[in-house]
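The complex appears here without one of its protein chains, the remainder shown in place.
After this line comes chain A, so read on.
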Amino acid sequence: MRIVIAEDLLLLREGLVRLLTGTGHEVVAAVASAPELEAAVAAHRPDLSIVDVRLPPGFRDEGLRAALAIRRREPRTPILILSQYVERVYAAELIADGNGAVGYLLKDRVTALDEFLDAIERVAAGGTAMDQEVVRQLFARNSGDRGVAALSAREREVLGLVAQGLSNSAICAALTLAPASVDKHIGNILTKLDLPPARDSHRRVRAVLAYLNQ
């Protein structure tokens, strides 16, 4: 996979490059600021951009803003946002266009290598990768929601993984459940949340996230 990295801290930029090249990916550009990121994405048209939220010149949320700007111009450009902290609001802004191919993860998740590699594959393929911390915040704000309250403990667990963007098979593996029972749980969840059944797992993830963010 051809990847562009935008991270202002040299230590982390180098670490990411090492990690990605060490796992068979190609880093076509590693930049340190938001304007450089926009230029690099335009020049290289990468399969994925991995972007830090806080970038120069302002060291606020320039990375996120640049990502949103890039996706306004090229709606399906796959972008994975990494951050030292996660805010539900930022996640909501990222998924608001409904196009998928976005991810928002804590930087720590990079160190759980297999899951991280899985997440970047998913985003590059048009899917979604939401941090479990974002999902926790989503659940907290929906604790009073009727649909969510109607879910069983197991269904909630499955919903959490769906919201993170995991595929059925990944959910099976994570919860050591049979594919059929995962299907059943997902069917129940969609019914209880009053969401239309969707075969396409990417679209399902987006519907679930949109529901939890409304």
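Basically, contacts are C-beta pairs under 8 Å (C-beta built on N, C-alpha and C of every residue); 3 or more make two chains touch, one makes a residue touch a chain; residues count from 1.
Convention: contacts and distances are computed from a predicted model.
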Listed names "histidine kinase", "Cytochrome c domain-containing protein", "ABC transporter permease" or "Alginate regulatory protein", matching UniProt entry of the absent chain: "histidine kinase"
Contact residue for the chain not shown (choose from A:Ser33, A:Gln137, A:Asn168 or A:Asn188): A:Gln137
Among A:Val110, A:Ala163 or A:Leu193, residue touching the chain not depicted: A:Val110
Residue of A:Ile3, A:Leu16, A:Ile81 or A:Val102 in touch with the missing chain, whole complex considered: A:Leu16
Touch residues of chain A, complete complex, unshown partner: 9, 11-12, 15-16, 18-19, 22-23, 53-54, 59-61, 84-85, 87-89, 92, 106-108, 110-113, 137, 140-145
